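With one protein chain withheld, the remaining protein chains of the complex are depicted in position.
So that you can tell them apart, the chains are marked A and B in the order they are listed, and the count of residues begins at 1 in each.
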Amino acid sequence: MTATAARTEHPAPQRHRHIPGEAGLWVFLLGDMIMFSVFFGFIAVLHGRHPKMFRASQHALHPDLGLLNTLLLLIASALVARGLRQLRSGRPTRTLPWALLCALGFAAIKGVEYALVIHDGHTPSSNDFFMYYFVFTGIHLAHLAIGIGALTFLIVLSRRPALSRGHLLAAEGAASYWHMVDLLWLVLFPLFYLVA
Amino acid sequence: MSRRILTVCASFGYVFIALFFAALLIAHWIPPMAPSWSAERVAAFYTDHANSIRAGLVVMLVGAVTTAPFVAALSSLIRRIDSRLAPLAATQLVCGAANVAAIFVPVLIFTATAYRPDRSPDITMALNDTAWITLVMNAFPAVGQAIAVGVAILADKRPTPLLPRWAAYLNFWMAFLFLPSILLTFFKTGPFAWNGILSFWVAAGAFGAWFLVMTPLMVRAASRVDDDRAPADLETAV
Partner (left out) sequence: MWVFPVLVLATLSSWMLGIEGSTSTLIGCAVVAIALIKVRLVGLHFMELRNAPAALRGAFEVYVVATGATLLTLYAIP
């Protein structure tokens, strides 16, 4: 197909050191990760101070939905990584819309779980566990919303016949942001749902 | 645009930080009192420290105005990056102006609170609540400001950008750090209360750090302004 022939190839960054996206982006990503680590610390401290309340409240959550969400994000990340490799080697890619679908699925399931938990009578002001749960997963959800924007951006890029080096760096940046959204949930999920 | 005026305006960032933190200390804002204090304890606080609170507030009032030239310099720099970024410069200016108000409005409310400390403690507490909420929950203009600045910096097409690209990402991160304070309305204790780690300490730290990082960058950028070949239409006002 002519579209394939027109795509430029870029060397895979395996033999030389390469910053994904650009250096400045990592100020933001690492900064965000540090902020979330502070959140993780709060959860751990609460667990240590009020273990009984923590465990009792934890029962109101839905670990099966949490597991499903975790798998959705992992699938999305794998698809994004694959899509990025394809973009880099100039091949056409169709994996990225599926990643977007996973992200939307996560948001929908999260909404369902919030509704279920609230329907059971638990709100952010019920106790500290639920305050942290709603606020921290809520902030994560806001990050995911931006991540959906990043995925959309990647899809738009993938439709172009040719990608400049600048485009590719932007794609790496968007992909890295998405992986961060995944990474943060990988810690939030066990801390809220699994560690009793 | 006069390079010297731009540099001086940008340097007001340092003046602001000095005045702001001096005021915080003089007025006993650090460490912040808790929303869970009783009305009597709040009233006693104002009675015991009346004059140092009043003095610190006057310092802070002056400090609020010093952000005006700083914000204006930042908008000028944004327009200098590219005259087509004028809407972003305007957004920054509007949000920055809101920030000036976001500082002096709570200052005036605190001043009223400290004016007659021997009044009924319930009234003092109500005024105190009003003052603290306007002081800590006022972060949203800063979010808009930081995002406008970040986007403008990334739009710089020069080989050596006027403001470094990492500063854009720093602004985006700061925007996130300012956000938790919006939740203080729901809490009287914990990290999101007006004296909490996330609403106060992280946000205040980020706020101070933002000035301390942006000011030297802006001063350095101002020194480069006359070196650039300026687009012809740059002298038009926002």
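Following the convention adopted for this analysis, contacts are C-beta pairs under 8 Å (C-beta built on N, C-alpha and C of every residue); 3 or more make two chains touch, one makes a residue touch a chain.
What you see is a predicted model, and the numbers here were worked out from it, not measured in a lab.
The chain that is not displayed touches the following shown chains in the complete assembly: A. Looking at subunit A, the residues touching the absent chain are 13-14, 17-20, 23, 26, 30, 33-34, 37, 40-41, 44-45, 47-48, 51, 55, 59, 63, 67, 70-71, 74-75, 77-78, 80-82, 172, 175-176, 179-180, 182-183, 186-187, 189-191, 193-196.
Note that in this section only the chains that are shown with their structure count from here on.
We define each chain's centre as the mean of its Cα atoms; on that basis subunit A and subunit B are separated by 31 Å. Against subunit B, in their complex, subunit A makes its touches with residues 22-28, 31-32, 35, 38, 42, 124-125, 128, 131, 135, 139.
By the touch criterion given at the top, residues 164-170, 172-173, 176-177, 179-180, 183, 186-187, 190-192, 197-198, 202 of subunit B touch subunit A in their complex.
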